[in-house]
Every structure is written in structure tokens, then in C-alpha cells.
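Let me give you the structure first, and then I'll get to my questions.
Every protein chain but one is kept in place in this view of the complex.
Take a look at subunit A:
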């Protein structure tokens, strides 16, 4: 007995340990199972479920929300606020063991509440939004599938489980973006999202394999406890690979291009997947892996830089776009940049990033659904140059959108103020000149955000009408659409204060997130930063109001270098095309060529050169088996030569 006690004491402080799940919490798997079963029912029953299928989908998410809430309260009463539920041994090969298990801790709990809570409202909204679409049942099936995968992602107790969810949400997102497959742009966007996500996924997968190779496990607790013993270089590579995965999923630099294109999907999809939940999976990954990221300061610097670059890039491009959903999409890119900035700063800023994530989930979903409501009333028009003066016609949409707008630009006392301003303060708390660099970027971003969001808001709801001829009287959306809007707007207003005061404390119980770092003295005092950030916000918003209160031209205007660059996504698409797409296409063509004709052609070329005469060349090209045999012979010669070369090296 004594020995065991000594052993327990010998464990270093800060060791991550999870308690066994008991009582009500042992049924935590229901959270994933309920939406999954509902999705399966909707897909398998086919047309028979067309009439009531959407309500099943809504009910499943509602049930998951209620369950999530009760687990949440259950967790509050526990001493060790992290419980683990191991369902079964998933894979055991040699020394590798992967557990099929779930982890419910404060970090997972807030994500569960966000996913099911906001998800429920968006499901409700979609019942009406998709009412005239004959694929509505299928839509809800994919939607439920997405929620199940997302819950698995945040509830897994090891990186392989996270990867399951990761692939699952990617798949569901792909299906939902391409949902309106009739539009070629939707199909292309789906493909783009898929490909860019694969780049990120490959990073994550290799990162997980590196954990296996170096630590022999992927369980969160074992990885976090073991990461301290790893070499600095290994941690750096591991962290960069995880960051690549996170950047792919969250639309961060340099993998940001897919997210705005993903807006081709139905609006509720944009609201749920591409604003509130899935795109924040990258932030979750980094917050969850905080012991890895905190272990290496270079890594943190990279994360902070990615966040800062993305947030400025998103603001600049967002200011030049005219499509309401794309402006919102670039603003999502930019706001997630803030979250990356937060998680990259480390220490107490982890919690701040999560707070901003939650607040963002509310106000961005609110604005996306508002945009959907505007489109609903305007014959699916998305061009903000063709709106104007809608505040008179769509009162509820207008007011709720206004709440979202004030929240995102960080106006006191809306939620964005409580969530974004602390991140700016934290950025100023870095050491030396980087404090000025990143703090300045965050501050500039706040001003730009105020500018382009105000532009969006004013051009849509105020100023002269610039509608297309076919619209006479825009109508407000039906109740089922406005009620979720109102609830989300209340969240945008009220949630900020609540979140900023309670969530950070609550999150300290999550492994690693409570580790407070030695605070540096901020280069500017807190009050000065607060005043400055409010000031740039007011300046940005005021400038936009001045410029756009009288409307804008309905056709693209000639513009300077910066605006043109921003309209073209700062030339990142052109860059991707030149660097990745062209070589990829070339490689494929070259391989196809070699496979079909290459070896044959080479031999034929020789034959033609020796014997002359094109007739002979043509005659030779008919024999395929011979060319296959030639290819095999070439390969055989190469393999033998390689073996002999190895052997020669061995002798030397």
C-alpha cells in the first residue's frame, strides 16, 4: 500500500489524468448515437420518410442538446471534471493500442453545447428554408450525420477518434456543399473544399503516426504526459503537422481558399458548418493539444503568425466582396484568425480563444441565417449592391442582423467586445517587438472588421433601393425562420458577458488549459488598449457609414491596386493554381502518357530513328503486349541494377 502511495506522489505535478465515467455520464455515447441513428433512418427509409423526416432530424438534435445539458450539470458536480468512457479496444497491433473511447471534460462540454444548441436552432430554421426543396429529407440526413461526426470529433479521448470525426465532418461537408449539384459552381466548390481539406487531413494523419512512432500511443492523457520527454525538433514537426490539419479544416492561411467557395451550399449549411462549428475544429484541435503547442515557443510563434496573417487577409478580402455570403465567409476566416491568434499566444489566452469561438458561433450563425432570410425574401439574390433599404421590409431580420453586426465589430456591451478585446490585450502582452506586431495586427483587424461589416450592413438594410426589376415587395420570412434568428440575436447580445466571466474559470479544469504562464507586462495598459480598440472600431464603422449610406454603384467600378488584389482574393487562387494545380495536372498527364505510350514510344522512337520510315512506326504501335513486356523488362533491369547497386555500396 505504501509503495502505491509513494508512486502516486512521485508523479510530476500537472500530470493529466482522467476519471472513469460513472452514473449518468456513462451514457455519454448517446450524444453521438442519437443523431447517427436518425441519419441512418432518414437515409434508409427513403421517400417513405419524406413527410416527417425533417422533424425527426430536428428532434434528434434537440434530444442531444437536452442530454448534453444534463451531462454538463452532472460534470459540474464532479471533483475531477474530466471523465473518460472506454467503449472497447479498437485496434491492437503489436505495441499499438487504440481505445474506442470518449472523453467528457469542460472543453468537450462547451463544444457539445455549442454544436447541439446552435445546431438545433439552425435545424429548426432549415425546416422552413428547405421547405420547397424536394431533397429536404436527404438534406436533414446529411445534416444529422454532420452533427454526429462533429460530436465524435470533440468527444473522442484520443487522436484517432478525433480523426474519425474529422473525416466524418469533411465527408458531410462535402456532401452538403455539393447538395445543389445542378449548379456547376457548387460541384467545383465541393471538390475544392475536399482537396484542400485532404491536404490538411494528410498533415493530421502523419502527425498521428508520428505520435505512434515516438510515444507509442494516441490517448490524449498519455500523449500530453509524454510530450515533455520528446526532442524539441520532434515536437516542432508534430505541432506543425497538427497545425496543417487545423489550418485545412478551419480555412486558415495557406489553406483558406476553399471556405468562401463552400458558400455554394444551402445557407443553413453555411451557418452551421462553415461558420459556427466545423471550421472551428482547428481551434479545438490546437486547444486540445495545448500541451504539445505550449512545449515549443517556435511552434507558438508560427500559430500566432498564421492567425495574424489570416485575420488581416480575411478583413482585406471581405471589404472588397459584393456577395453577402462571401463577405460573411471571409469574415469567418478572419475571426477564426483571431482564435488562432488566441490559442497561439498560449497560457490564459487559450480560454479567451474558446470564448471567442463560442461567441462567434452565436453571432455568425445569426448573421448567416439573417443573410439566408434576406435571400429568401429577395429571390435568392446575393449581391449586396442589389439590396438597400430592406430595414423597412424585414424588421425582424434587420434588428437581429444588427445585433450580430454590433457583436462582431466588438461594440460594448455586445458579445464580441467581451471576447475579442481580451485577445487583443493578450497579444500586446507578448515580449518585445512581437507585442507591437501582433497587437497592432489584432487592433488593425478590429478596425477593418468594423469597416467591412458596416459596409455590408448599410448596403443591405439602409440607403436607397437598388433591387433588380423582378422584386416588388420583399417579404419577411416565416416564423420558423425568425424565431431562431431572435434566439441567436439574444445570444449575440447577452452571451458575451456571461461567457467572458464564467467560461475561462470553467475551462481551467480541462487538461493543460489551466496552466497559467508567467504574465508579461503589457506594452500598453489595459485601459489604453480598450479605448484604442473601441476607437478604431468606431472609426472603421463611421468611415463605412459615410461612404456607403447613399448606396453604391450596381456594377463593378475600376479600382486601385489594393482593391483589385482583394477582389481577386489577394491572388492566392492564382498562386494555388500555378504552384499546385498545374504541376498536379502535369504529373497526372505525364504518368498517363508513360503508362500508355511512354516506354513504347521510346522504343518506337529508337526504331524509327534506326530504320526510318513512318510506316514501320505505325506498324509497331499496334502491339501492346510487346510494349507491356518492354515496360516489365525495363522495370526488371532497374530493380536488378538497384539491388546490385545496393550490394556494391554494401561492399564498399
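Simple rule for what comes next: a residue touches a chain if its C-beta (ideal position, glycine included) is under 8 Å from a C-beta of that chain, and two chains touch if they have at least 3 such contacts; residues count from 1.
By definition in this document, contacts and distances are computed from a predicted model.
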| item | value |
| --- | --- |
| Protein name (UniProt record) of the chain left out of view, among "Branched-chain amino acid ABC transporter permease", "Cysteine desulfurase", "NADH-quinone oxidoreductase subunit N" or "SWIM-type domain-containing protein" | "NADH-quinone oxidoreductase subunit N" |
| Residue in contact with the excluded chain [from A:43, A:302 or A:483] | A:43 |
| Chain not shown: contacting residue from A:73, A:575 or A:628 | A:628 |
| Residue of A:167, A:383 or A:573 touching the missing chain in the full complex | A:167 |
| Touching residues on subunit A - with respect to the absent chain | 43, 46, 88-96, 98, 160, 163-164, 167-168, 171, 174-175, 178-179, 181, 187, 190, 194-195, 198-199, 201-202, 205-206, 209-210, 212-213, 587-588, 591-592, 595, 624-625, 628-629, 631-632, 634-636, 638-640, 642-644, 646-647, 650-651 |
